[in-house]
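All protein chains of the complex are present and in place, except for one that has been dropped.
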Amino acid sequence: MIEYDVIQTRGFHNVVRNGEVIGFQFCVRLKQYRGYWLSMIRTEDVFVDGVAYPKDSIVWTIEGTDYTPAQMLGIGNVQWPSSRPATLTVRKPGGLAQGYHDVRFAVRCIHTYLPPRISSDAAFAATPPQYEEKRLLMV
Amino acid sequence: MIEYDVIQTRGFHNVVRNGEVIGFQFCVRLKQYRGYWLSMIRTEDVFVDGVAYPKDSIVWTIEGTDYTPAQMLGIGNVQWPSSRPATLTVRKPGGLAQGYHDVRFAVRCIHTYLPPRISSDAAFAATPPQYEEKRLLMV
Amino acid sequence: MEGKRTGPKRGVSIFSYWELLDISMDLEDCFKEMQDMGATGIEILANGHVDNYPYPSQDWVDEWFRLCGKYGVTPVEYGHWVDCYLFKGRDLTPQEAYEQLAVDIRLAHRLGFTVMRTKQSVIDDTLTPVTYWSEIIKRALPLAEECNVRMCPEIHGPTRLTDRMVSDFVDFIEKEDTKWFGLNVDFGVFEEMRPSPGRPVFPGYAGPSKPEDILPLMKYVYCCHEKFRHMDEDFAEATIPHQEVIGLLMDKGWDGYLLSEYEGKDKHRYEVVSDQLRRHHIMMKNTLGY
Partner (left out) sequence: MEGKRTGPKRGVSIFSYWELLDISMDLEDCFKEMQDMGATGIEILANGHVDNYPYPSQDWVDEWFRLCGKYGVTPVEYGHWVDCYLFKGRDLTPQEAYEQLAVDIRLAHRLGFTVMRTKQSVIDDTLTPVTYWSEIIKRALPLAEECNVRMCPEIHGPTRLTDRMVSDFVDFIEKEDTKWFGLNVDFGVFEEMRPSPGRPVFPGYAGPSKPEDILPLMKYVYCCHEKFRHMDEDFAEATIPHQEVIGLLMDKGWDGYLLSEYEGKDKHRYEVVSDQLRRHHIMMKNTLGY
């Protein structure tokens, strides 16, 4: 099941690879009534406790496959379904400390049924994204 | 999925058999953290808009099989799972009229981990059941 | 069976449940809702409701038909998008757009649908489709015929039934002499738009279409979104002339589905959505007489 909020409670933990904590993960859902082709998804920087983690330090995992934001722009035949969260892995050696963290996340999609005046890369460049916020607890 | 309330919104409609409306149905769930063997379930009268429909005008459908309340008392190896609603079919020629109806339903189970002083047929005989209430809309 | 009846029939667009689905409801729950309402037809949004869209597993397809069979529901309308702005910096070519559309036509057919709500990419504030929309559709007509599905743009407020966009669609149909392209009329076109917070404002909007505006279009209309925002305790809504339009459809023997589309508040609250849809079906049932 998905949780109602865009930023999911489930899925927030540090990531260990080869015995080292290389970063942290959290999950987000697409709060839309349809899934989107990966090429129509625009990744934004992530903020945790006010610290910015730029787009290029993020890897998406969608339906079991990893993608960088740049890779996604080229993939027009795979959907991120609205029914299942994606995982964001954020590079941060050592990970996040135990305790509460304020996570801010935004994503934008090209809605082709809306006027390009509202929904296009040009429009997005002119308007800051709307961020979702959630306080998550790291064990 | 199940709805949180004992009396479910989904499943409320009249029942047609051989072209005639023979009664109405609604669904209920077992708001317990375990399923119960059918023989441990005690059926109570159902009330709709203040009118009593006695136990013996009710048929349970549990996991696809129909049972009268009396039949259930003899079945000690089939569970009503807490994860899936049961359907109650109440005999009422012509069914219920279109519009809102106040449905009242109660069920009791023999909880063998509670003192018989609280949970037994003797205890139940001494205490009226706690009814759940819900306003349901008949289309 | 209702499904065999001639005349307007009652269905549900399960878009209405989108803020609940996969959160506290599953697909079968939507079918249970329809059973309670006596609805016999369904609209899905393919990208939202088909698992592993656009290539569902055969297990999923089998389950789809099991649900349709168990609850006596006909697959009516398959909602989908032609996403011409798929790639940054360039629009799809007509051929590329057709190829995307073809995947949906085949899937709609595989799932038993006979009507598609084909949402084209738009170019302006009045929701004008891309200039080459007719090229895309023309390429798809043979496949649509082969697959027995009718592609329908949705005529949606603030567009009016008397607008140029609609007559362009009709001209295309007449010129091509095709029944594989038609219209989906959203009852929002009849809505008296009352300004309210969060509702977009369309400068120059000339007011809603009149119920009788549907008459000359009726033969091209394969499906309606019976849009509503709030049915009151008396099963009525003042801002949309539901009964008047349904009456016209009945009088003319229009033989399609009226798909309930709830577009009101609190879509994340099941008790609201389930109640609103039931109220809406009471209104339709009492108007239709069945």
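Every chain is named by a letter (A, B and C) in the order it is written, and numbering of its residues begins at 1.
By definition in this document, contacts are C-beta pairs under 8 Å (C-beta built on N, C-alpha and C of every residue); 3 or more make two chains touch, one makes a residue touch a chain.
Not measured: the values here are computed from a predicted model.
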Among the chains you can see, which ones touch the chain that has been omitted? A, B, C
Touching residue (missing chain; options B:7, B:40, B:58 or B:96): B:40
Which residue among B:2, B:27 or B:62 touches the omitted chain? B:2
Hidden partner chain, residues of subunit C it touches: 23-24
Absent-chain interface as seen on subunit A, which is shown: 1, 3, 9-13, 98-99, 137, 139
For review purposes, identify every residue of subunit B that touches the missing chain, sorted by number. 1-4, 32-37, 39-40, 73-74, 76, 79, 81-84, 110, 112-117, 120-121
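In this text, only the chains that are shown with their structure count from here on.
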May I ask you to sort the chain touch graph into line, ring, star, complete or other? line
By CA centroids, point me to the most central chain in this structure. C
Where the centres are mean C-alpha positions, what is the separation of subunit B from subunit C, in Å? 38
Residue numbers in subunit B touching 2 or more other chains? none
Residue numbers in subunit C touching two or more further chains are 24
